[in-house]
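Have a look at the structure that comes next, please.
What you see is the complex with one protein chain gone and the rest in place.
Here the chain labels run A and B in written order, and each chain numbers its own residues starting at 1.
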Amino acid sequence: MATENLVYERPEAFTEMPTHYCPGCTHGVAHRLVAEVLEEMGVVNKTIGVAPVGCAVFAYNYFDTDFVEAPHGRAPAMATGIKRVLPDRVVFTYQGDGDLASIGMGEIVHAAARGENITVIFINNANYGMTGGQMAPTTLPGMKTTSSPNGRDVETQGYPIKMSEMLSTLEGTGYCVRRSLHDPKNIRLAKKAIRTAFETQVRGLGFAMVELLSTCPTNWGMTPVNSLKFVEEHMIPAFPLGDYKISDAIKQIKI
Amino acid sequence: MAVKGWIEVSDTYCKGCELCISACPQGVMELDMARLTPKGYHPAHTFKEGCTGCAICAIVCPDAAITVFRETTKAVPVPA
Partner (left out) sequence: MPKELWKGNEAIAEAAVRAGLEAYFGYPITPQTEILEFLSRRMPELGRSFVQAESELGAINMVYGAACTGVRVMSSSSSPGVSLMMEGLSYIAGTEIPAVLVNVMRGGPGLGNIAPAQSDYNQAVRGGGHGDYPRIVLAPASVQEAIDLMGLSFDLAEKYRMITMVILDGSVGQMMEPAEMPALKEIHRKGFDWATDGAMNRERRILSSIYLNPYDEEKTNLRLLKRWKDVQASEVRYKEYFLEDAKYIVIGFGTAGRVALSAVREARAQGIKVGLLRPITVSPFPHEVLDQLTGQAEAILVTEMNMGQMLDDVLLTVRGRVPVEFYGRPGGVVPFHDEILNEIHRLTSGTLAVRTDPRESWLTRMTAAS
């Protein structure tokens, strides 16, 4: 097919391997956006990714960049180690909500507080996907999971943790926004945010995180299409989309 | 006249999740129930005319399975 006809094709920053994600899982969308951004910025050959423990444990199979695989929750610490010795490389972590907001809470908060020049892609799908849909720190009140079978009872199981709001209070955080992957418009906005988060890093403007409201059709027990509706109707009210922190220097970035 | 486009859906990547089908503004996509991918999914395809090459299907596709093309519109010289 003539290249002048081409409107969109699979990013070259992706490897040829099909993902292991369930059909309709928006992890794949988030991966694709990161790949597109790395490619557009021309930094694929100087990027080192840090994969988490959780559904994205195999993220290293899909990006055509160097990759390391962190212990559960420790990706920001590993990324710190890499970035400190190789400050001219692009270093990102890709973490789910169990990884980042539960077991890795200490690592993410302090990476942000130190203003580490790393980019964090945070997938919030309100449950532990890889282990079969247990309650996560982001599980909505009343939401049924395999470890909150009667619905999350906030009296005994606490309330969801809002990471973007929390991290935006830290001086070291340069860029911290929440986006959603539930429709084409929001996916476009998410991509722009991811681009800004990487631009923040290459300009040395501090810690950058993009929280992405995502789906988990399999563990939610919904079709992929209904999962997107669930994000729109239930997750966005609990986790409002928005720019939680954009430092003045980052506001000047033109994409 | 509407812009004419077309897509190619990769059997390697498509998992038949139907997100593209519900997102397609032209309503020209469906699962191809007559075919199975090597992984056993019915892949998405366009089943009638009307694709404009808007790429919304590709934007929502979690598996980067869709390549989008669009007919090039040649600029018609305006008569002087």
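Structure notes:
Convention: a contact is a pair of C-beta atoms (placed from the backbone, for glycine too) under 8 Å apart; a residue touches a chain by one contact, two chains touch by 3 or more.
This one's a predicted model, so the numbers in the text were calculated from it and none came from an experiment.
Among the chains on display, the ones the left-out chain touches in the entire complex are A.
Only one of A:Glu36, A:Glu107, A:Asp183 or A:Glu211 touches the absent chain when the whole complex is considered: A:Glu107.
Touching the missing chain, out of A:Ile48, A:Ala238 or A:Ile253, is residue A:Ile48.
Contact with the omitted chain, checked across A:Arg84, A:Lys185 or A:Lys251, is made by A:Arg84. The missing chain lies against subunit A, touching residues 44-48, 50-51, 57, 60-61, 64-71, 74, 77-82, 84-86, 89, 106-107, 109-110, 114.
In the analysis below, only the chains that are shown with their structure count from here on.
Between subunit A and subunit B, the centres computed from C-alpha atoms are 27 Å apart. Contact residues of subunit A toward subunit B in the complex are 1-2, 4-11, 14, 16, 18-19, 21-29, 32, 35, 183-184, 187-188, 217, 223-225, 228.
Subunit B makes touch with subunit A in their complex at residues 5, 10, 12-13, 15-19, 22-23, 39, 41, 53, 55-56, 58-72.
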